[in-house]
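A single protein chain has been removed from this complex, and every other one stays in its place.
Entry: chain A
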């Protein structure tokens, strides 16, 4: 009955995950799905990126996805989580990332989208999520990543943006959501990613942060997000990509982490969960596969640790004028 007993073999059941993602897209009427209606844009990004990493992006209808995606754009230029919802920076990045996967960024009015994002920068360099003013370093990363993909970073004050992020640096070397907030692997990924994209990683104490991050690996091989918490597959992305960006990934045991991620698969129905034997979802399926990509697992395309998109997609965008 337990699906983990056969994972002694340790294998990625890629086809099952592909099927799980394609099915989830169709099963829109379960309670779990309706309750997450408002973040469908994120869900689409997670699902589609996973498919691309497994070289199965061709399984979806690009036209269907893109036409639905454009219905989520607001007159302000920002994107909502789903049709009819309000725009927010979170979904604007996911929309741009999805279009990048399909090499369709050119269908956007880039000026409009980038203006929406740029206007969300505050006087102190921080970014709000939307017009209602919630401030969080997650939004700093999102703005910087989005504008970099759109080649419009000069629309914001990068120096101030970096200064704000550095003001969120903690004494343990990590970063929080606002100045003084506790270090958390998710926030660390956002801050390190933003600093990476703006060529500002010299602000990071790589040894200090590297130690804090490598201590996320627990005896079972999984990673947690901060001290004394349970391991979770999503940290295989946030901790791992941060370690890679600061060149300290050799401080964890990669083989043990691979085994932990594989143990979180539902070998029968596909999908990956936060912990072995828990319920699967798209979120963790994406982070599990992305983590395996960074661990150089065979059969998975390489993902870029800062842009969270396949390297071939990022290179295509960033290396052409």
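In this text, contacts are C-beta pairs under 8 Å (C-beta built on N, C-alpha and C of every residue); 3 or more make two chains touch, one makes a residue touch a chain; residues count from 1.
Following the convention adopted for this analysis, contacts and distances are computed from a predicted model.
Peer 1: Hey, which one's the missing chain according to UniProt: "AP complex subunit sigma", "Geranylgeranyl transferase type-2 subunit alpha", "Centromere protein M" or "Cytochrome c oxidase subunit 7A2, mitochondrial"?
Peer 2: Options "AP complex subunit sigma", "Geranylgeranyl transferase type-2 subunit alpha", "Centromere protein M" or "Cytochrome c oxidase subunit 7A2, mitochondrial" considered; the missing chain's recorded name is "Geranylgeranyl transferase type-2 subunit alpha".
Peer 1: Any idea which of A:14, A:244 or A:261 touches the chain not displayed?
Peer 2: A:244
Peer 1: Spell out, residue by residue, where the missing chain touches chain A.
Peer 2: Residue positions of chain A that touch the missing chain: 3, 29-39, 80-81, 84-86, 88, 130, 132-134, 136, 148, 153, 170-172, 176-178, 180-184, 196-203, 210-212, 214-215, 217, 219, 221, 226-229, 232, 244-247, 249-253, 256, 266, 273-275, 277-281, 283-284, 294, 296, 302, 304-306, 314-315, 318-319.
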